[in-house]
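Here it is, the structure, as structure tokens.
The other protein chains are all here in position, but one chain of the complex has been omitted.
And now, chain A:
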Amino acid sequence: MSKTANRDWADDEDLDDTVAATTGLPPNTSTTNKDGTKTIITYSLNEDGKKVKTSRRIRFTVHKEVVNPRVAERKQWTKFGLSAKDGPGPAADTTSVGENIIFRPSTNWRKDAKEEKTEAGSMKDKLKDKKVKCRICNGEHFTARCPFKDTMAPVGEEGGAADVSTGGADAPEGPGGLGAVKGSYVPPHMRNGGGASAAGDRMGGGKFERDDLATLRVTNVSEMAEEQELRDMFERFGRVTRVFLAKDRETGMAKGFAFISYQERTDAAKACEKMDGYGFKHLILRVEFAKKAAS
């Protein structure tokens, strides 16, 4: 096996052939599968001296591009000046890739940008005074710590559970979210019909004029999800005007729910039907229409 020839950085930690011979590791194998992918199995020893088998499936895709012959010729030019010593390909000290920018021209981009900001802001306000609530006895402790854990069934099984998982999501929709669930615990700031005292928290929640008719709420989204991936998935059904994926401010991980707004309600309906129950990153997506803000 010509191991040294096609070494890549990932193999840097691998032991040399000589070491492999002495420790009796099986040789690395590389097989081509029927579907055109390649399976490469490598063996190594980890820090504890245990054998580790690594299998990698790799697909090679050849990307062909037709360019102007003059352009093709210029790509072969030798480098000069300060770059004379650089190898082929972009040099790390002069070229880097920036973070992804979502740029979608839109006639009302100003409004979109503002909305995203208030949504994130109101969410933070919302979570600030959110109390821990037990699903079993509605006490102010985690469900797992409940003294009645083994003796009582959770109160309002569906209502309560859904409430906890989507409580944050409902927040920007309007005051209806929590208050509407009958018989469940109403946090102090929502009592008295979520009156004047709460109005300040919601940063002009009443002024929301977003078209909820064509907005989908997607829940059970993987933590690893990216806004762009969701956009790509949902764009198949029509023009998506906005994707909002709730993310944790500190860790940057997704919180598990997202909103997708379409331009057309028919597209949204199609997407809702097709994407509900779709498997994405080991989780089954749940897609439904975002609840209309109850005023």
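Assume contacts are C-beta pairs under 8 Å (C-beta built on N, C-alpha and C of every residue); 3 or more make two chains touch, one makes a residue touch a chain; residues count from 1.
Keep in mind that, in the parts below, contacts and distances are computed from a predicted model.
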{"item": "Listed names \"Eukaryotic translation initiation factor 3 subunit I\", \"Glucose-induced degradation protein\", \"Cytoplasmic tRNA 2-thiolation protein 1\" or \"AP complex subunit beta\", with the criterion being the UniProt name of the chain not displayed", "value": "\"Eukaryotic translation initiation factor 3 subunit I\""}
{"item": "Absent-chain contact - pick from A:Gly36, A:Gly49, A:Gly89 or A:Gly279", "value": "A:Gly89"}
{"item": "Contacts of chain A with the absent chain, listed as residue ranges", "value": "67-68, 70-71, 74-75, 77, 79-84, 86, 89-91, 93-101, 103-107, 109-110, 239"}
